[in-house]
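The full complex has more chains than appear here; those shown keep their coordinates.
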Amino acid sequence: MHTIYLVAIAAEAASGALMGMRRRMDLFGLCVVGTVTALGGGTIRDLILGHYPLGWVAHPEYLAFTVGAAIVAALAARRMHRLKTVFLWLDALGLVAFTVIGCDIAASTGAKLPVVILMGMATGVFGGLLRDILCNQVPLVLRRDLYATVSLATGILYVGLLEAGVAAPAATGVAIGAGFALRLLALRYRLALPVLEADTSSFDEEAGAGH
Amino acid sequence: MHTIYLVAIAAEAASGALMGMRRRMDLFGLCVVGTVTALGGGTIRDLILGHYPLGWVAHPEYLAFTVGAAIVAALAARRMHRLKTVFLWLDALGLVAFTVIGCDIAASTGAKLPVVILMGMATGVFGGLLRDILCNQVPLVLRRDLYATVSLATGILYVGLLEAGVAAPAATGVAIGAGFALRLLALRYRLALPVLEADTSSFDEEAGAGH
């Protein structure tokens, strides 16, 4: 599990660094965006739960790891699109691994089941959301694709199995396997949630001023 | 008061979902933006004050409520502009109710009076600010309209009445009534704070690089 976690934060750090490059950030910026992408979801989860000390505060070696991954990704960027499939697979593995880890940590604080599942999802997707805010775009996770939904399904499955009395290692394996498969299916067949269409412009322009 | 709170978070969740639709977010995105709009202000307040557990962590049923309100608002979006007036009234009620609730919670942590008032305002307006960051626009609350000012005035009035020895229920009623009326007047007569004009472009472009 620890190895999967390291692979996951490396994949997330790389995705952050690559997006930062498109915004013409300097080396420092790439390292910040990569680190925030990799560790930001867990940080928000721990702040919300009051779970101190934060993981990377207790283990600052993770920071060296994400910075290293960001720099390697930036240097290798020209070749990364050849590795796109590998990258997407690692990212999918990271998403489900983050989700299971996030559920475990939330459960250890005594949180209720819906919060446990939500914190698993926050761990999985909020890093990418923070990355997009730093890069000044509407977060991709809010717009399209079965990404957060995969995290949600993984968390529900994992917590459900534990509640049903399944042993933790088995529940972890099943949830990660099923979530990973679902994510690959979503990528392969371009599955997505519906986007509701509505002409809300007239409403929004006037009413929005209320905020 | 609890009923007013539920109405307020429903109105805020709806406003978040409607703005998310204009950004072409999918269903998941609408639920996230709606929930962040409704509960984000209180979350920031509790993080700043170290007030654990957070309200929605202890009562996850609020999450179901905001998600439900976001989905209903999205489905009813075509009809929402007919309900614009109702919506703005609910939002105004929510703003002042959030403010009073925020002041109470801050006071319960022993915070000083200026912090109590500020945390009331944060509870009232930071949800909308987070919504605008997620939707990638300069927060409306920073740009125009007597919105934050209404929250500030409500908080000052509420805390002032309590300090003057007025009983809590009376202070709550007076503050909410006066704040609500002020907000409706601001909407009716388009009251706004001044926007200072200045040609700071030459300064900003050069000096801004310093950050």
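Note that the chains take the letters A and B in the order they are written out, and that residue 1 is the start of every chain.
By definition in this document, a residue touches a chain if its C-beta (ideal position, glycine included) is under 8 Å from a C-beta of that chain, and two chains touch if they have at least 3 such contacts.
Keep in mind the model is a prediction, meaning the values are calculated, not measured.
K.L.:
Number of identical chains in the whole complex, 2 of which are shown?
P.N.:
Number of sequence copies in the full complex, not just those placed: 3.
Basically, only the chains that are shown with their structure count from here on.
K.L.:
Give the list of chain B residues in touch with chain A in this complex.
P.N.:
Touch residues, chain B against chain A: 15, 18-30, 32-33, 43, 47, 50, 52-54, 56-57, 60, 63-64, 74-75, 77-78, 80-81, 84, 87-88, 91-92, 125, 128, 131-136, 140-141, 144-145, 147, 187.
K.L.:
Under the stated contact criterion, what part of chain A meets chain B in this complex?
P.N.:
Checking each residue of chain A against chain B gives 47-50, 111-112, 114-115, 118, 129, 133, 136-139, 141-145, 148-149, 152, 192-196, 198-204, 206-211.
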